[in-house]
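A protein chain is absent from this complex, but the other protein chains hold their places.
For clarity, chains are labelled A, B and C in written order, and residue numbers in each chain start from 1.
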Amino acid sequence: MTTSHALAPALGTGRSPFASLVRQREVPVASALVVLVIVTTIANPLFVSAQGVKDLMLNATITVIMAVGLGAVIITNNIDLSVGSILGLVAFGTGSVFAAAPDIPIVFVFAIGLALGALLGAINGFLVTVARVPSLVITLGMLYIYRGVNNAWAGGQQYFAGDRPAAFGRLSVDTVLGVPIITVIAIVVVVLVAVFLARTRPGRDLYAIGSDDEAARLFGIPVSKRVLTAFVLNGTLTGLAGVLYASRFNSVGATTGTGLELDIVAAAVVGGIAIFGGSGSVVGAAIGAVLLTTITSSLTALNVDKFWQQAIVGVLILTAILVERIASIRKARRLRTSEATNA
Amino acid sequence: MTIDPTSDGPSPTATVLELRGARKTFGAVVALSSGSVRLRAGEINALVGENGAGKSTMVKILAGVHQPDSGDFLFDGHPIVFRSPAESKAAGVSVIYQEPTLFPDLTVAENIFVGRQPTTRLGFIDRAAMRADARALFDRLGVPIDPDRVAEGLSIADQQIIEIAKAISLDAKVLIMDEPTAALSGVEVERLFGVARALRDRGSAIMFISHRFDEVFGLSDRITVMRDGAFISEHTTSEVSTPEIVRAMVGRDVDQLFPKQEARVGDTVVRVDGLTRAGVFHDVSFEVSAGEIVGLAGLVGAGRTEVARALFGIDRYDAGSVTIGGRRLAPRDPMASIRAGIGFVPEDRRKQGLVMDMSVSRNTTLTLRTTLSRLGLVSARREREAAADWSRRLQVKTGSQELPVSTLSGGNQQKVVLAKWLATDPTFLIVDEPTRGIDVGTKSEVHRLISDLAGRGIAVLMISSELPEVLGMADRVLVMREGRLTATFDRDDATPETVINAATGAEPAHTTTTTETRR
Amino acid sequence: MPEQTTTPSAAGSAIDPRRASSASRDTAGASGDRDARDAARRDPESAAERTLRRRRLLTGRGAIMIYALLGTLLVCALTVPRFASVQTTGFLLLDAIPILMIAMPMALVIITGEIDLSVASTAGLTSAAMGVLWAAGWGIPEIFVVCVLIGIGCGALNGLLVTAIGLPSLAVTIGTLALYRGLALVVIGDNAVADFPPALTSFFTSKIGATGIPTAMIGVAVIIAFFGVLLHFSSFGRTLPAIGFSKEAASFVGVHVGRAKFWMFVATGVVSALVGIYWTLRYSSARSDNATGIELAVIAAVLLGGVSIFGGRGSIPGVVAGVLIISSVSYALRLGGISDVVLNVVTGLLLVGSVVTPSLIAVVREKRRTRRAARDVLAASAADAA
Partner (left out) sequence: ALTAGSSDGDATTGSGSDGEQSIAFVPKQLNNPYTDVVLGGGEEASKSIGYDYSVVGPLEASASSQVTFINTLTQQGANVIVIAANDPDAVGPALQEARDGGAKIVAFDSDTNPDYRDVFISQVEAKDVALIQIRQMSEQIGGEGDIAILSATANATNQNEWIQYIEEEVDTNPDYAGINIVSKVYGDDDDAKSFQEAQGLLQANPDLKGIISPTTVGIAATARYLSTSEYKGEVALTGLGLPNEMREFVKDGTVTAFALWDPAQLGYVAAYAGQALVDGTITGAEGDTFEAGDLGERTVGADGIVIVGPPTEFDADNIDDYDF
């Protein structure tokens, strides 16, 4: 009766490489990015000059890393609103480390930053999984707490790029084959996390949990452990972003990273990660982050009135979730009718 | 014949998993009072019992989802308590739950292998191997499901098959299947049985739950009977007959259960004409008259609930019409249906019938919220009065009207649902699985209530998966199969055989001669 | 049909719906002393019931929040010099008003299981529009009307996207958060309009006589009362927790789930617009960045007030207390010369603590219970096996 006989072609789940490529969730956002770059370049060729491209990559780097981390959390149907505060703490921590030990090897600084980020992420994950409280509430609270700690720690103190070794600052200046070093780091991060999520068992568990956590529990997936992993991963990557922030920008202080959280959520959502978990990929989130940072540059390059920029970003976010929704409705309908005809 | 479960059975096979005198409560609800079962290697044990007897609760204890409040629990002769499904799985227990537990966003292949996907030498998931393994499993079950499609949108039957594939792929020591065949057709059931027998012959201990006696007798080596959360008896299949099992299950003669009053059937109240929803149900037409109880039978997934939901206005329909009291009912508008005099007791009490956090009194008066209010404001006093009034009429047992309805037992919760609909003074009442998961005592009370309502001229549409309930209560029985109305029987023509045949399509020739679908 | 199982007729007639409905129609019917007498005779609430109901009222989450507020005020008054003064009332309430206002509809939105992050942006857009229209020479009444229309529009767009198209409100309102703030920038750019009539602006900072209570609180009280009555006493309000608990359960009793949510979003938009007006006139400054970032403060206060983020539960008194606790603590800290830094931490701890503590207690209790049961079962099984 209702088993799906020979439904592969009807559903388009056939193995035609092109067909399956087109159905990737990353496609709409990637196309939007390409179109945006092309249009901007036509109007202003400088947009893709060596410097222009370098700037675009640099701008996207930190957002990309954070969007990838948060993406992993959202895939489990959780959220971490405290990422802006975590970034601020780590960035200021980086400044402090250099101030305290100017000759410290840069690798150590990265290690410290990542560890601090991981710790903060772990606190969030711990509260969410142990107390079984919705992550939105917990991390909203932690947003305030971490920011408060940052303020208390930093006070009026700020550390400037000049306080840090030149080699550290050069990470966000020097390039490898035209790609800034910190961007290379970001690309490596995207690839590693993407492989982790797509090709390892714990990674796939995250999707299963986001898809239906009750079923995951029944299935014997260690749900709490995995969710904790996602939060720690997110914290670690946000920590990395914090260190890179200190490398790239002039000053780090009490307010660094304020208000970043919604931008990062927006990047992940625009990149096709469903806000209620279970689907999407961190590659999509990364492209979403690139799209959102590029659109700002692009509007400036196009001399679009700066007052319109934010409104356009808003429209973009709404469009992204609309497209996503329409695609999923169509898919559901296709699947349903194919069931019916096969019944 | 009845065997004491503690004494060894006739065949000297080793007991793998055993539960004795297990008790489990959920708040005020006693799901299991004294559950016992013994699973032996190389043997298939069928667990039977009425809805709500506690079968699934026992399955969940064996699976580590729930932990027993008390009782004995032995695995390979050693005391054990599984604290989580992961533990039971690690011990070699593989479970198919009654409700499919698939991940809608993952592919079919992944759904089967999550957590133990085949990997390449580098430790990465080998998708090709996973796909091939999934396909091999489906071949074994003889069903062609595409391993690469996502699970979302699969039919209940396909979902069930994936659950089966998942469970057998573990090659577990113990395989527990909670109503795996509820949504399957004959061919698929046969294939599943083939696989189950093969597993048994290789030494697995299998527990199998089904409400269909032909399956129980066709597959099992032993039958364990449960009633009201307690173990009743264990039998060797070859030495027992269906009536014996039924008696053990219900604990009394079937006829006594359903006190059907003779009804004076009046004028037609509701007419459903050509109701269709693409892919779900097709061209469904029937009438219900005042004072008449119409039973709607069919297998799970036949689309009965869907028809009722569309009729009432919860879901949309693509074609057809619903007429009540001579007036056409607006589609997609439950409020309009309520105003027109329809009440609907839904099948899932906990998610659809009640707001579990709300008090008994608020729940009872939720349907009366506009009637009880003036200028949009509800009178608290009148609300309390109405609620207390209806609780008393239906003899709802509760510590207080102000307690959350979640603290009530299943049967009393169902009475609250009935009360809130009776309070609207309906002319047409739909009851979907009205006695699912409630104890026997309350069950007959509910039946009496429904019967009484019909006696007072209300038209009743009763959807039920329990054949005795349908046969005992209904003046007329409609049968659905795969989204279509396949047969209509008058009370006297409806026998278990005719209805099951119409529901499964087993002997279409037979059904066509005795029935004619009313249009 | 065996005789003994057929119902005794008493039970049968007890459920006669016609009789029952006529009874309820009686009580619904107009007046008459017969009614009153009947009610007195029939009011089924026993003394025990009444006590139980009262006890639940006095121990509910809303009541606890009110005790917490009173406790907070007492501690502040005792430890912070000058806190216990009329001036405090005025300044504290002036600061609290925007959060207090938006928290009302926000509580309802969250009770229905949705969320609205765009509230502060809506207020900003309203403020911007107000400035531009005033600068263009419009009259105040017309401007107010336009502002409210803007609020309706913003809320309606959110509502439509969420209910008609079925998008998740968290994502939608992150988008409109950016969009509405962006439109505010488009409308007024980097200008600030400040020349509102002094009579009007001073009204918004004025106090009622010597009470120290801002005059604007009268309006706010009306809003609180409106939403309180709506949630707790109206037939519409009965349905909101039902929606939040289960959409299905609500639609089965004839609730238009989409419609109800839509109107809740519109209400949020309107109140946000009112906050935009208040903000503009209180600070006599219409700018695009007014009220930036207060959405998280509102949500924090609502959640602290005991509204469940999953929907289905929450009360207006609790939310009012939640808002006032945060405002009092922050005002006391400032008055005590303690930096805002600490305030951030305190807000966070209040929020996290208020949800984690009860949940943690429940989790631990449950864990202990199952562990004990498991131990008993193990012991019993071992004894039996031996």
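Convention: a contact is a pair of C-beta atoms (placed from the backbone, for glycine too) under 8 Å apart; a residue touches a chain by one contact, two chains touch by 3 or more.
These numbers come from a predicted model, not from an experiment.
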item: Which displayed chains the hidden chain touches across the whole complex; value: A, C
item: Touching residue (missing chain; options C:Thr173, C:Ser284 or C:Ser381); value: C:Ser284
item: Option from C:Thr59, C:Thr79 or C:Ser202 whose C-beta touches the chain left out; value: C:Ser202
item: Given A:Gly69, A:Gly253, A:Gly288 or A:Gly314, the one touching the chain that is not displayed; value: A:Gly253
item: Interface residues of subunit A (partner: the chain not displayed); value: 44, 46-47, 50-52, 54-55, 59, 151, 154-158, 160-162, 169, 172-173, 245, 249-251, 253-256, 258, 296-297, 300-303, 306
item: Residues of subunit C (touch criterion as defined above) contacting the omitted chain; value: 81-82, 85, 87-88, 91, 94-95, 189-190, 192, 194, 201-202, 205, 279, 282-285, 287, 289-290, 292-293, 331, 334-341, 344
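We adopt the following convention: only the chains that are shown with their structure count from here on.
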item: Centre-to-centre distance between subunit C and subunit B (centres being mean Cα positions), rounded to whole Å; value: 39
item: Per-residue overlap in subunit C, given as positions that touch at least 2 other chains; value: none
item: Set of subunit A residues in contact with two or more other chains; value: none
item: Subunit C - residues contacting subunit B, complex; value: 1-2, 5-7, 11-12, 14-18, 20-21, 23-24, 27-28, 39, 42-45, 48-49, 52-53, 56, 229, 233-236, 238-239, 241-242, 245-246, 248-256, 312-313, 370, 373-374, 376-382, 384-385
item: Subunit A partner contacts - residues on subunit B that touch it in the complex; value: 63, 65, 84-90, 95, 97, 101-106, 110, 114-117, 119, 123-125, 143-146, 148-150, 152-158, 161, 185, 188, 278-280, 301, 482-483
item: List of subunit C residues in touch with subunit A within their complex; value: 115, 117, 161, 165-168, 170-172, 174-183, 185-186, 189-190, 293, 296, 299-300, 303, 309-310, 339-352, 355-356, 359-360, 363
